[in-house]
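Of the protein chains in this complex, all but one are displayed in their positions.
So that you can tell them apart, the chains are marked A and B in the order they are listed, and the count of residues begins at 1 in each.
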Amino acid sequence: MAGQPGVPFLEIEALRTREFIPAAKEALGDLIAEKGQAKLIRPVFNWAGRNSLFPLHWGLACCAIEFAAAFGARWDAERFGIVPRSTPRQCDLMIVNGTVTWKVAHKLITLYEQMPEPKWVIAMGNCATGGGPFRTAYSVVPGVDKLVPVDVYIAGCPPRPEALLDGILRLEQLIRERKE
Amino acid sequence: MQPEDLERALGPALGPTLVGVEPFVGFAGRLRFRREGALDVFRAVHGLGFAHLSLVGGIDWVDHREVFYVAWSDDARQYVLLSTEVPANDAHLESATPVWPSADWHERETWELVDISFDHHPDLRHLLTPDGYAFHPLLRSFKLHEPEELEVKTRHV
Partner (left out) sequence: MSEMWINMGPQHPMTHGLWNLRVRIDGEVILDVDPEMGYLHRGIEKISEDRHYNEVITLMDRTCYVAGLSWEHLYILASEQALHIQPPERAQYLRVLCEEFQRIASHLMWYAAFVQDIGLMTPFLYGMRDRDLILDLFQSYTGARMTYEYMRVGGVRNDLPPGFTDQARKVLDWLGPRFDEYDRLCLGSDIFHKRCDNLGVLKANDCVRHGVTGPMLRSAGLRRDLRKDRPYAVYDQLDFEVARADTADVTGRYLVRMEEMRQSIRILRQVLDWLDHHPGPVLAHELPRWLGAPYAPVGREGYLLKRHYPKGVGFSSIEEPHGEAQAYVVNEGGEHPYRVKFRSPVFANVSAARQYLIGYRVADIPPIMGSVDVCVGEVDR
């Protein structure tokens, strides 16, 4: 009863391994074929970056508990190469997991600016997406996209850990298609 | 402890400061007092064994404001509710921190949200709202945004 994972573990692992090797070959092949130009290193960056996203270890509100649950035993988000780091200097992903108030707004922007480029933002949950149930409140920012650019929105109040993992995989898809 | 016991124990010492003691479900009583002798009331109630102040809150009744205190006695295993009224244009009251240090943060919160100032409070500054926040959100005159209104506002910004 205890050890049943919520997501079929082996399937995902096998899928990622199948995907991993061709992607690496493709990226390195591109590099070798058109060597010497700075933009050609991009596929390698994309491949490396999307497989080791380091989110900022920052709990805002309710969604932070589901964020933590995603790193627990059942969902084990670290198998996707996602490792929360405590300092923004080492992060390339900010998961805004909760209600953003005006009091914390400038601190959120500071943290975002401290993160090195390239960086991405996931708005996790209804509060970060649009204010959620607190939209009418006097102290709440109605959506974190008023403060920082958001790449992926995850609906739910709070989203389940599966939804968070899905959001991160979609972000990986975005990074794969990234040209600039 | 019953409301009569409270009145008998506190009445002679407090005199006109004590407005009355009413029954309140699950409580030793609801004790109304005048704000002029607030500190005496706190001392007297603390002396009866109500050593644990749990809650301080304010209510805006438009024409006046009410401050209420909830204290617990370990001996009687009961709560007591204290309440007093302050006029809206002159809303201040003696702080309960000399008697109950736990009133500190509750009074800071009441000050910033309901706009009731506490005299001789050791550290009366913003707790929940940002420094310099000019509004007192829990007043009835402070209106929240309607969702539709907010929609228009954010769309054009």
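By definition in this document, a contact is a pair of C-beta atoms (placed from the backbone, for glycine too) under 8 Å apart; a residue touches a chain by one contact, two chains touch by 3 or more.
Model, not experiment: these values are computed from the prediction.
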Given A:Ala27, A:Ala61 or A:Ile82, the one touching the chain that is not displayed: A:Ala61
Residue among A:Ala23, A:Val44, A:Ala69 or A:Leu169 that touches the chain left out of view: A:Ala69
Residues of subunit B (touch criterion as defined above) contacting the omitted chain: 24-27, 51-55, 57, 59-60, 68, 70, 74, 77-79, 81, 100-102, 104-106, 113, 126-130, 137-138, 142, 144
Residues belonging to subunit A that touch the chain removed from view: 1-2, 56-62, 64-66, 68-69, 71-74, 86, 88, 98-99, 101, 103-104, 107, 111, 133-134, 136-140, 157-158, 160
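Operating definition for what follows: only the chains that are shown with their structure count from here on.
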Separation of subunit A from subunit B, taking each centre as the mean of its C-alpha atoms, in whole Å: 45
Touching residues on subunit A, where the partner in the complex is subunit B: 102-103, 135-139, 142-143, 146
List of subunit B residues in touch with subunit A within their complex: 129-130, 135, 137, 142, 144-147, 150, 154
